[in-house]
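Attaching a single structure in structure tokens format; questions to follow.
A protein chain is absent from this complex, but the other protein chains hold their places.
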Amino acid sequence: MKQEEQRATILGSDAAWPPWRRRLHEVIFEADTKAGLIFDAGLLLAIVASMLVVMLASIERFNTEYRSALDTAEWFFTGLFTVEYVLRLASVRRPWRYATSFFGVIDLLSILPTWLGLFLHGAQSLMVVRTLRLLRAFRVFKMANYLVEGHVLMVALAKSRTKILVFLTAVLCAVVIAGALMYVIEGPENGFTSIPVSMYWAIVTITTVGYGDISPHTPLGQAIAALMMVLGYGVIAVPTGIVSAELAEAGRAESAAHAPVNSQHCPDCGLDRHDSDARFCRRCGHSLHT
Amino acid sequence: MKQEEQRATILGSDAAWPPWRRRLHEVIFEADTKAGLIFDAGLLLAIVASMLVVMLASIERFNTEYRSALDTAEWFFTGLFTVEYVLRLASVRRPWRYATSFFGVIDLLSILPTWLGLFLHGAQSLMVVRTLRLLRAFRVFKMANYLVEGHVLMVALAKSRTKILVFLTAVLCAVVIAGALMYVIEGPENGFTSIPVSMYWAIVTITTVGYGDISPHTPLGQAIAALMMVLGYGVIAVPTGIVSAELAEAGRAESAAHAPVNSQHCPDCGLDRHDSDARFCRRCGHSLHT
Amino acid sequence: MKQEEQRATILGSDAAWPPWRRRLHEVIFEADTKAGLIFDAGLLLAIVASMLVVMLASIERFNTEYRSALDTAEWFFTGLFTVEYVLRLASVRRPWRYATSFFGVIDLLSILPTWLGLFLHGAQSLMVVRTLRLLRAFRVFKMANYLVEGHVLMVALAKSRTKILVFLTAVLCAVVIAGALMYVIEGPENGFTSIPVSMYWAIVTITTVGYGDISPHTPLGQAIAALMMVLGYGVIAVPTGIVSAELAEAGRAESAAHAPVNSQHCPDCGLDRHDSDARFCRRCGHSLHT
Partner (left out) sequence: MKQEEQRATILGSDAAWPPWRRRLHEVIFEADTKAGLIFDAGLLLAIVASMLVVMLASIERFNTEYRSALDTAEWFFTGLFTVEYVLRLASVRRPWRYATSFFGVIDLLSILPTWLGLFLHGAQSLMVVRTLRLLRAFRVFKMANYLVEGHVLMVALAKSRTKILVFLTAVLCAVVIAGALMYVIEGPENGFTSIPVSMYWAIVTITTVGYGDISPHTPLGQAIAALMMVLGYGVIAVPTGIVSAELAEAGRAESAAHAPVNSQHCPDCGLDRHDSDARFCRRCGHSLHT
């Protein structure tokens, strides 16, 4: 109780953001209090369970046999997520900022299809957008450890961005040229029905996926395909080399400065990932509880 | 003989663990005496031979032609492994600890199916669990050299565990999203009969396996598949980069401190991998022979 | 105006290369003045649009339905590129040098097929050569940043050239040997109709593309194929390791000397990539505008 008052003093009194909404924000958006962790874990479970319902409903046999049970489960989860969405809107200080944020839009999109399904036929198939909510899983794993590791990966990828872009442009040119060439050589009678289809084949080949739904049949086409594969084989080394070199560098830098990280979520502007000794949000200056 | 007495003095006299069981333990569990090495090599041969029998029995033609010979061989190996299992139980100081250890459970499981086959029809097919005994092969290769190399690999993998977990979670999210998307776009008429099947296709594609049993047929589906492949192509670089960087680090650390290793197996608690100058187990303090 | 005169003084007066051609050269060949950047971006757009027309024309349905529209678009782009080609010839100081350069030949080849199509039937299919013009895309991205990154990639690849050549020769030998072997083992009845076809299969397998249009059916053939795959799996590590090691080195060297780069195009000899403080071409000594 005392701690509670102390925090209130730090935060200052704020007519537009009464204590009950602050408490709610703490439970719903934070993952470092006990109540917050339980809420997040429960939410993740609900997301996974609702995904399983969507998956089962997509299987013909289940859909016909357990129709009513699946429908009930779907409406149950839609109701749950609708309540959660309203609570989220209520708890944040600036609802509009949340509603237009990445997760705000996804949260809305994940409940809309079921509601729209009442008026529009076929809207339910849009429910797959709910899968994007899985990205919230990363919040539960929000221990400093995972954050740092994920951060190292991100930094390494961001640093190699330019190199990878140059590389992808080169690959794209190769795909267009190879696709056009094979369309002329193999032609529609061997499955290369148009240049876009040939390009699809070129990507399937150069990435070594190799479905085999389209494959060269003329000797010249096979020779060119073989050449492409060997080149692709050598070329696969390039992005790997780029990321390896960057990660080795990042690893060295990381061990030098192993800064601790704090997973607080600013109640005002929503900024994540503050330093562990931060008492105020570094973007909007709003106080954080500690 | 004298060496034998000397060892007895070091080990001390122990009513619950008479010398003949100690000798047996040495032969069965150790690989650094001559008798122990011969036992382990012979056991490995028996395991491989029994595996070959199971394999041959799975081939229709052999099963019908050489039925009785295969049955005889199977009972021979089951008998051999049963005797070995009893001897193992007899030789260790705490049989229960062995019986509940990883290899203890596998050793039991590898003989049970044949015995159960007497009462239950079809239990023989469980005999494939015997393949897990192949892991004992690593004991025969237990020269310090291999232990160190395997250890470096393990440490590098363990250190990159968190990074790889973050990476796999991201890949899983991508697979769920891509699977749901392709189910909506391609639909059951193109082989994407349900979301789980679509996810299976997404994994087959992103890992560049590409069976071709399911493949996109609509232009939009092919475009999304092509995008996935190119992303997967760039993404394959990430785990490679992680392990490369970690191994490079490990290699540097390893060459710094090339500690010799000893492959003794503690007769009391079963701990493996002691330092080369260890005379007592570092976990339970029981004396080791040297 | 004044800047213009100053430049003229630097360049010196030159009867064979009057100011209007210099201005034209600046617009067409340079990407660092505003006019030049607009020209290059517009050209890239025209190339991409003309490529899309060629692609659409290759799709049966579009070709029959929108025949006249596609024909018009094709002649429009051919006209545009013809004008551009003539302007390029007019603006450079030594037209012959441009006409015989890599891009000069491609620029000519990309307009020839449509003109030849008037006399020769089927020449249009050669229009795919126009895809090579996409390589001009790199000119638009010619900001110092991309140049440096691409340069690091190029240097790393050039340095590993010998190692990769040795590696490819070894792979080629393996492919010939495996192809010949599988032709003898599997034979024409299992799809291995000749040694060249077997070699095509070997390349498809060793690069892990795996179409499945040809696959071994005899037990011995499958065993050899499995061996090849495992070897190929280990072998894929080699080029990756080579490029990784080289890029790590290059990364270190790059951060040491981060030399700025200048994307000027020498009006006399056409040399690209001068140092940022260069006022004269380092190959032919012709002055560059700054």
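A few remarks follow.
Letters A, B and C mark the chains in the order given here, with residues in each chain numbered from 1 onward.
The rule we apply is simple: a residue touches a chain if its C-beta (ideal position, glycine included) is under 8 Å from a C-beta of that chain, and two chains touch if they have at least 3 such contacts.
Everything numeric here is computed off the predicted structure, so don't read it as measured data.
Residue in contact with the omitted chain (choice from C:49, C:83, C:158 or C:173): C:173. Per the touch definition above, the residue from B:43, B:73, B:166 or B:204 contacting the chain not shown is B:204. Looking at chain C, the residues touching the absent chain are 162-163, 165-167, 169, 172-173, 176-177, 180-181, 183-184, 188, 193-196, 205, 208-212, 215, 219, 222-223, 225-226, 229-230, 232-234, 236-238, 240-242, 244-246, 248-249. Listed by residue number, the positions of chain A touching the unshown chain are 208-212, 240, 244. Chain B meets the missing chain through residues 51, 54-55, 58-60, 125-126, 128, 131-132, 134-135, 137-138, 141, 145-146, 149-150, 152-153, 156-157, 164, 168, 171, 196-197, 199-200, 203-204, 206-213, 236, 239-240, 242-244, 246-248, 250-251.
Keep in mind that, in the parts below, only the chains that are shown with their structure count from here on.
With centres set at the average Cα position, the gap from chain A to chain B is 34 Å.
Looking at chain B, one finds that residues 208-212, 240, 244 touch two or more other chains.
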